[in-house]
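Subset of chains shown; positions unchanged.
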Amino acid sequence: MDRRRLDALLAAVAAGEVAPAEAAERLAELPYADLGMARLDLHRELRGGQPETVFAEGKTADDLVAIGRRLWQAHGRLLVTRLDAAKAEVLVGEIPQARYHRRARLLTAGEQPEAHLGPVAVLAAGTSDLPVAEEAALCASWFGVRVERLFDVGVAGLHRLLGELATVRRARAVIVVAGMDGALPSVVAGLVATPVVAVPTSVGYGASFGGVAALLTMLNACAGGVSVVNIDNGFGAAVVTSRMLVAATPREENS
Amino acid sequence: MDRRRLDALLAAVAAGEVAPAEAAERLAELPYADLGMARLDLHRELRGGQPETVFAEGKTADDLVAIGRRLWQAHGRLLVTRLDAAKAEVLVGEIPQARYHRRARLLTAGEQPEAHLGPVAVLAAGTSDLPVAEEAALCASWFGVRVERLFDVGVAGLHRLLGELATVRRARAVIVVAGMDGALPSVVAGLVATPVVAVPTSVGYGASFGGVAALLTMLNACAGGVSVVNIDNGFGAAVVTSRMLVAATPREENS
């Protein structure tokens, strides 16, 4: 809940300007827009540092248009994740400022913020992991993070990683995206002193079980400093990382 | 690998003080002590920010004494995790400066550093989650982090959490420890702007599957900003969190 609004409301109650019963009603009512099938959390930016993002899977194109338009009006910025090309076309038709990033399956609308946080290194173990790595990199940029991309640096050819070690070490946090054996985050975390956010991908076959093998590898990383997000969740890694960086800045800026 | 030693060694080769063949040998040889059954990574502090920690499970008491002594000699500090009481007694007999923390199953020896990082809030959903939460809190303190403990604040009685919200929001990162349904990190992440490191515990029975239920809940957290470590891995959460905080300080201090 938005603390400042709460304080103001209680002050108004204290001043007799608002009746207690009415205050109780308003406490719940304010911070979202009710579209029937969705309640848009218009104050999430205040609370969590970022405007609400739209997860497109399982929503109809009509739902997405209604939600996207309302958020666009409220914030002048819009981020939609896991959006297939067909629905993207509809949305771009309705919100001309929107741009679709096909490999990452993302839609963005509005100006990209200046890259005032970071840098963060985004590593991908193989070329097949690129859609997830791009999702992470684009979202992090969208949150104001400076991103260094290092793709196809998996442990099967360790020298490819070692050759980029200086770049990896310069970063304030590392996002490591890997499918199959998911071994890269363990190796990276043993080489740097920064936090490693590991993203398992569903790349692989057979006993990779759609990313479960990589997920387990990462949860059991024998090197310290690794934490894990859901399979294929590049967006989630970007949120975690940008929160880390925001939390590290002086309090005045982000309370 | 330790960059400064590498640079010095290459400079010595360039100066003709060290032969190339010898340099190749020394590149591998230096940074650990070989005890036969263990190779102690005496330079991990330089590389990863913390001296090597000992994971006690699966090691004999004899192994632990040999390893513990060597690390104690090298660093004047020692941290042993997942140590049962019987082996702890042996170790304390050999290293009198050591202290055993029974609930957290930790042994520490040496001075606790000043709390120059943080603060970090450590939340536990229930009383049964305390061993893991204490492991996280003690390890974070050991790494120089100021810790605020908030225990038994699970979602079954949401007001217990809401009553501590100010403390949670003041923290620069939040460690959330929960078993059973593992729902607490989702709720916390929706209320703060800082990163949430979620630790599932094996508390529960039946379909909790030794912590798998809580682990999955956390990986699927619908609120952004949650990353996850292994089940019961309070130590891991402390490493991740302290790395976040170190990464946030000016580069000079931790490169």
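Going in written order, the chains are labelled A and B, and every chain counts its residues from 1.
Convention: contacts are C-beta pairs under 8 Å (C-beta built on N, C-alpha and C of every residue); 3 or more make two chains touch, one makes a residue touch a chain.
For clarity, every value in this text was computed on a predicted model and none was experimentally measured.
**Q** If 2 of the identical protein chains are displayed, how many copies are present in the complete complex?
**A** Total copy number for the complex in this file: 8.
Definition applied: only the chains that are shown with their structure count from here on.
**Q** In whole angstrom, how far does the Cα centroid of chain A sit from the Cα centroid of chain B?
**A** 25
**Q** Mind pulling up the chain A residues that touch chain B in the complex?
**A** Checking each residue of chain A against chain B gives 47-50, 53, 169, 172-173, 189-195, 197, 215, 219-220, 223-231, 235-237, 239-240, 243-249, 254-255.
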